[in-house]
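Complex shown without one protein chain; remaining protein chains in place.
For subunit A:
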Amino acid sequence: MSTFQLEFVSPEKLLLSRPVEMAVIPAAEGEMGVLPGHSPMIVALRGGVITVTEAGQVSERLFVAGGFAEVTPSRVTILADEATPVAQLSKADAERRVAKCEKAYDEAAGEATPEKRDAAMARLLAARAMLAAAEAA
């Protein structure tokens, strides 16, 4: 099966760069499966799990807290704010994070501007996605 180059970078390092067959990306407006030859796009990511398929099998599952992806027919570049392999997620950490984000959201919901509320909401959703991924793993 044909492949495309997947590059996965976090601000601190290049995490992954190799040809893969398919990647499922948690785009801001819904999960998005990318196959070779996808039309060029730039998408924002929400918190979720990126699933990488190689040789017909899921080879890699990585949690991202947010970021951006650039899709071209021959290459996908994912700029992740924070990335962890799903296997390394811990449920306790995720729960703590959800609790923290819920608190921050409650505070923001009171008086902050809509943008701040949205940002807090996005963080909360990312934390919930992290918890869900940790539970599923």
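Please note the rule applied: a residue touches a chain if its C-beta (ideal position, glycine included) is under 8 Å from a C-beta of that chain, and two chains touch if they have at least 3 such contacts; residues count from 1.
Just so we're on the same page, contacts and distances are computed from a predicted model.
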The chain not rendered here carries, per UniProt and among "ATP synthase gamma chain", "Transketolase", "Beta sliding clamp" or "NADH-quinone oxidoreductase subunit N", the name "ATP synthase gamma chain"
Where A:P11, A:G56 or A:G110 are the choices, the one touching the absent chain is A:P11
On subunit A, the omitted chain is touched by residues 7, 9-14, 27-29, 39-44, 68, 70, 72, 77, 79, 81
